[in-house]
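Only one protein chain is missing from this complex, and each of the others stays in its spot.
The block that comes next holds chain A.
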Amino acid sequence: MVLLRFTLSEEGVNALRDALACLNKFSDEVSLEAKRDKLVFTALNSSKSAYAAFSFASSRFFSKYHFEGVAQNREKFFCKLYNRALLSLFRARTGDSLHDPEKGGSVIERCDVAIEDEAGKKSRFIVKIACRNGMTTKYRLPFEVSPPVHAKFDKDEAFNSWTISSRTLRQLMDHFGPGIEYLDIHSEDDSTVNFTCFTEKVASGDEVLKKPLHTSIAVEKDEFDTFDVSEDKLHIVVSVKDFRAITQHAAFLGSEVSAQYSMPSRPMQIRYDGDGVKCEFLLMTVGERGAPGQRTKRPRAGARPTPRAQQLEAAASRATSNAPTPAPRPPPATRREPIPSLRPTAPRQSQRPPPATLDHESLFVPQDDDYQWEPVRMNEDEEEEADARLEWDASDRPNPSAVKMSSVIANQTAQRNGPGPDNSMEQDQALSYIEPTQRLSQARQFGLFND
């Protein structure tokens, strides 16, 4: 039985390829979610710090679109596919200008995609590409029925925003060389916005593993279509790799890019629209703990939901589908924030961008994954998608249970009191406090033992 059937023109294939290529920079796997009115491709990266979603409107983007749905779930269908396979079959095909000069550039006549899932038959994602010269290629890819993980963004919280033309943004990003990790965006004064790219120096003994490099570009505020950042000199730091993937794709579409964010260590949303395509990205911003002038919010209880909903969903889908589904995974053991570096947090007043504390690529991450980060609650029944949220834990403490309650309270009160002269001192106390039960690997972070 065909659950979903749609047809793409050659332009559609190209647009889909661009989207997939962009998703490929986030994750190897891509989640497909089909509804009557739209087809959504999403990807969440392995460290769960970046999320990308492309939503194709069924009426505008496709030449034909028919969604049947499974008997158990008429509303939507979801599956996971290996992105490399998809990319290779939607790849750009070179035209044969010699044989067919007037249609030199155009190769694909039409592309039919169907998803079959039925008892007694193989469940396959079937792509049929008809070339103009008469050759027909048919691909059958296996897929895995598993619910997609959506990252949610709280718009009410994001009081800072700006919009800029994607071309301008692309040109800006072209100035930054390779091998850099972070991008710091902050408004300098009333008229300029600074884009600073930097890499933190990582040294192991005498060897310098990552070279510190700062590249700064000052942009006139006029370049932005709108720029509404309530707080002056708010440093917002994101990963360059993810940001670049976004700007590259946005430049293909040539539309306006809008960004919304609240504060460091809270997610940043980037959105832009194309013809029948809606692109949305959530990037975790690298934050500095207890930075002065920041209203730090404690994570709400909703941010750490139970995994039950997701497991139920997975179990239900396994009953309805014949495609292989993975066993319900245990809650992913994702590390929380790494142990903070010994770097003093004080020099906030200087021009130096904030040090990265959520440094996922750092070579000095704790090896022990005993902090279990509970997965997202997937409230699939909800139409509004408002509840299924994946939020980053913005708490600053390395491990709340391990740190004495008194110090936590002290920390909180210190932060609630806002920037104070004793703030950093308090923090340093809390950080340098070592529990007797601490792991050796953690203790090594502080350079107590040389091995």
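Details
The working rule: contacts are C-beta pairs under 8 Å (C-beta built on N, C-alpha and C of every residue); 3 or more make two chains touch, one makes a residue touch a chain; residues count from 1.
As a convention for this text, contacts and distances are computed from a predicted model.
In the listed set "Cytochrome b-c1 complex subunit Rieske, mitochondrial", "DNA replication complex GINS protein SLD5", "ER membrane protein complex subunit 2" or "DNA repair exonuclease rad1", the entry agreeing with the UniProt name of the missing subunit chain is "DNA repair exonuclease rad1". Considering the full assembly, A:Leu141 is the residue among A:Ala57, A:Val70, A:Leu141 or A:Ala158 that touches the omitted chain.
For chain A, the residues touching the absent chain in the complete assembly are 82, 84-85, 88-89, 91, 93, 96, 99, 121-122, 124-125, 130-131, 133-142.
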